[in-house]
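Working notes for the structure below.
One chain of protein is taken out of this complex; the other chains stay put.
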Amino acid sequence: MPLYLIKRMISMLYVLIGVTIIVFLMIHLIPGDTAQTLLGGEATKASLDALRHKMGLDQPLIIQYFIWIKQVITGNLGYSYSLHINISHLLFPRFLNTLVLTIASLLLSILIGVGLGFFSGLKKNTVIDKILSALSVFGASMPVFWIALMLMWLFAIQLRLLPVSGMYNLRGNGGFADLLMHLILPTIATSLVSIAVISQMTRNVVSDVVNKDYINYYQSFGLSHYQLNMKHILRNSLPPVINIIGLQVGYILGGALFSEIVFNWPGVGLAIYTAINSKDYPMIQAGVLFIALSFVLVNFVVDILNIVVNPKLRDSNK
Amino acid sequence: MRRMNNGSTNILEIENLTTTLRIPGGKVSVVEGISFNVKAGEKLVIVGESGSGKSMTINSILQMVPDSLIDSYKGIIKIDGENILEMSKRKFKDIRGKKISLVAQNAMTSLDPSYKIGKQVMEIYRHNHKKASKEEAKKETLILLDKMGIKNPEHVFHSYPHELSGGLRQRVVIAMALTGNPKLIIADEPTSALDPTLQLQILDLLNEINQKFGTSILMITHDFGVVSYFADRVIVMYAGEILEMGTVDEVINYPLHPYTKGLLKCIPDLSWLDKEDKIEKRKLSSISGEVPNLAKKLTGCRFAPRVSDIPEDYHESSPKMHKITDTHWVRCTCYQYYLKDSIAGLEGVK
Partner (left out) sequence: MYTNIRWRKFGKYLVKDKMASIGIAIIMVTIITAIFAPLLAPYNPNEASDTATRLAMPFTSGHILGTDSQGRDILSRLIYGSRTSILSATIPVIISGVISIILGIVAGFSKKIGGFIMRIMDVLFAFPSVLLAVVIAAILGPGLFNVCLAMVIVRIPYMTRVVYTDTVQEMQKEYIEAASAFGRTKFEIMFKELLPNVLPSLIVYATTLMGVTVVTIAGLSFIGLGIQPPTADWGLMASNGKNVLVQGDPYVTLFPGLAILILAVAFSMLGDWLRDLLDPTKK
């Protein structure tokens, strides 16, 4: 295994520990007593103590942390206050639904964001570039929940082109086409900000690369525009663009929270939202852990990709 | 075909070329009415300060002035007998690389950092030889790298640009320029980014290419040291015009124009490299004044403001090129001021 991979894994491990500590502490910072919340107001002291002992709540914090970590690793995320079920059973399928939405949004953001940004960067300072730049200023500042509501109103309620909410039609057969129809609006709402940001930044990167000496030099040999654009300009824009996309994954995960709420998409975000309203802290904790862990993983992949596409970085990390 | 076999065929003929750029608030002619030829097998060097129009001259020949800047090219640029200014863009693309190619100025930044050397040279090779297979291209690339005096071509082939030294990269850049067996190489200050020892090696390599393959070389430089080491013929440019043109012997040993004389005083002496005592360098001098702002309309001799000791009536109101010998030309009669004692009797200048 290359050294940079090991280095990066060590730093990821350490971020993971930090993340779990923060998520663990979260529930201990909340005012109120867990056992009391679980058993209700009328519980006797004896039954409270028994539960505390059973849950390990009478142990020192550090021991409790390790107990919790052990549970998390074995897939036990605790017990929901409000739904009275094992959280893992609820959250794993929910996580897959969130994955569907975020991956669709990420793909859309990359496709359109990089595409428009690349085009703008090649045509810097033309009328079309200026129009796209102005649009992207608005796109980047768009409140996700609001644009989600507006899209819903226009396409689902007024025009009746697309379903209002949910993931499948209740009376439908639950097929892939049905899923796709339900996916369109949440995906657009989630990815709009990222499309704008990715295209803005890609434009700047590409217009920088276009002015590099080597592009000029390749041009002197009469290489076709297609060959220059696709082989040299795109390739050299890739490392910074991958970084930009990596950062956007965080925004997409955040944006998905709002889209899930507005469109009633049964994902982790919606679970967190419901849990907030019913003060179901273990559920919030588990939901946050899920999203944070996937974000850490994505950042790891982005870093590795970056080293792979960037020969200079590869050498300095050897 | 008869002309091709003739030793004095012109590979490049430039007649009355004027290149005009668009700038905010107007137009500016950065190259104005220049004419010169490059013969087969010849090494011609254009020398001038920055802003003299030498870079714009080669950018005009290669049609590489950005579209956003160019206003017009006027005159004739013939490459191997064909006027490229009347040629379709498509056809000119075929000429680039095959008949004429560029050796980029800064080898440190002129190679794509994301691809290995072999891949880059092969790409240009296959662009110039559309029918070549991958294996063929690889074989030819390795041969070419070897010819460039690269000791371990296989290793360089599999290296990224950042892994190579400046000298090696410059050799790779020259190899790329040679992939299409061009008749003319245009070298844009190919040594200015290198240290002196490497400068000489690269000039020697270009010399060797010139001799072995008979490739003509048009080089631009600001350095008269390079001229004296390398050139057959020299053109001195200033403010978009040719001031003096001649064989290297004529221009260096018998410079006529006061500007050429001034530039010659500024030569960093390369001969110190051969000496044991490397500390001894010639003191550099400089020419007073600045290159004129081309955006303003210039009349008369463009160099007049910088030679205040020459009386005004020595300058022509519209300076022409004056023929001194078959090969030696100089612009404006002001050159006669310094010769007034020796030629006063012959020509009877005022």
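A few comments on the model shown:
Here the chain labels run A and B in written order, and each chain numbers its own residues starting at 1.
Note that in this section a contact is a pair of C-beta atoms (placed from the backbone, for glycine too) under 8 Å apart; a residue touches a chain by one contact, two chains touch by 3 or more.
Everything numeric in this text was worked out from a predicted model, so none of it was measured.
For the chain that does not appear, the touching partners among the shown chains are A. In the complete complex, the hidden chain is touched by one of A:87, A:108, A:245 or A:291, namely A:291.
Set against the missing chain, the residues A:67, A:100 or A:164 yield one that touches it, A:164.
Against the chain not displayed here, subunit A makes contact via residues 11, 14-15, 18-19, 21-22, 26, 29-30, 137-138, 140-147, 149-150, 152-153, 157-158, 164, 204, 250-251, 253-255, 257-258, 261-262, 272-273, 276-277, 284, 288, 291-292, 295-296, 299.
Criterion: only the chains that are shown with their structure count from here on.
Inter-chain centre distance (subunit A to subunit B, centres taken as mean C-alpha positions): 55 Å.
By the touch criterion given at the top, residues 62, 64, 92-97, 101-102, 104-106, 109-115, 123-124, 127-128, 160, 162-163, 173, 176, 180 of subunit B touch subunit A in their complex.
Those residues of subunit A that touch subunit B in the shared complex are 212-214, 216-224, 227, 231-232, 235-236, 238, 309-312, 315.
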